[in-house]
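My questions will all concern the structure given below.
Only one protein chain is missing; all other protein chains are in place.
By written order: A and B. Residues from 1 in each chain.
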Amino acid sequence: MNVFAYLLMGFLVLCAIAVSLSRNLLNSILIYMSFSLIMSMIWVILESPDLAITEAAVGAGVTSILFFVTLKKIHAIDEREKRRKHEQKKE
Amino acid sequence: MAEWLCLIGGTLFLLTGIVIFAIELYGAYHYHYVLNRMHMAAFGDTFGIGVSLLGLMIINGVNFTSLKMLLVILFLWCASPVSSHLIARLEVATNEELETHMEVEQE
Partner (left out) sequence: MDALTEVRNVIFETALIILAVMLMLCLLRAVLGPRVADRIVAVNMMGTMVMVMIAILTVKMGEGYLVDICLIYAMVSFLAVIVITKVYMGAYRERKEKKREDGNG
């Protein structure tokens, strides 16, 4: 069982680093979603279902969806838009 | 003896479930356009999880947990096609250069 737990914790660290490195906002939200996915898996391994349920419902559900709605509000959801602005700046 | 039989039968189903997930993952990397890739995701969503949860039910025997797993399978069989439809509609609506990927018959 602990080999599986070590593997998941390794992926957890990988996800945490990947969130900060990704330039695109939508990518970081998706990696955040997978971070809370793996976190709730680890709660399941530690045999605490209530924490796993709240982590699953809050982490993957509410927070990520609120992030998506805020992304829409600040019009940053499409990366093509950013690339076009980037090119305009270069000219 | 029955214990071993249940275990072997369940692991067979579980193994096919995992092979189906492997096929789904290979399909996701093989196809380059999202609509082709999506049918692989639906393939895993309905068939893959159905077979593997069935295997787990066999291993688990007849008790309340198996009933809950059956509920999960039924919910997924209802919800997965709806989400695939939503994604496909999103893709068709927001993709300007749709013709480059496939021919679209003009109604």
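In this text, a residue touches a chain if its C-beta (ideal position, glycine included) is under 8 Å from a C-beta of that chain, and two chains touch if they have at least 3 such contacts.
Computed from a predicted structure; not experimentally measured.
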Visible chains in contact with the missing one: A, B
Residue by residue, what part of chain B touches the chain that was omitted? 3-4, 7, 11, 14, 17-18, 21-22, 24-25, 28-29, 34, 37-38, 41, 44-45, 48-49, 52-53, 56, 59-60, 63-65, 68-69, 71-72, 75-76, 79-80, 82-83, 86-87, 89-91, 93-95
Absent chain, residues of chain A that touch it: 1, 3-4, 7-8, 11, 14-15, 18, 22, 26-27, 30-31, 33-34, 37-38, 40-41, 44-45, 47, 49, 52-53, 56-57, 60-61, 64-65, 68-69, 71-72, 75, 77-78, 81
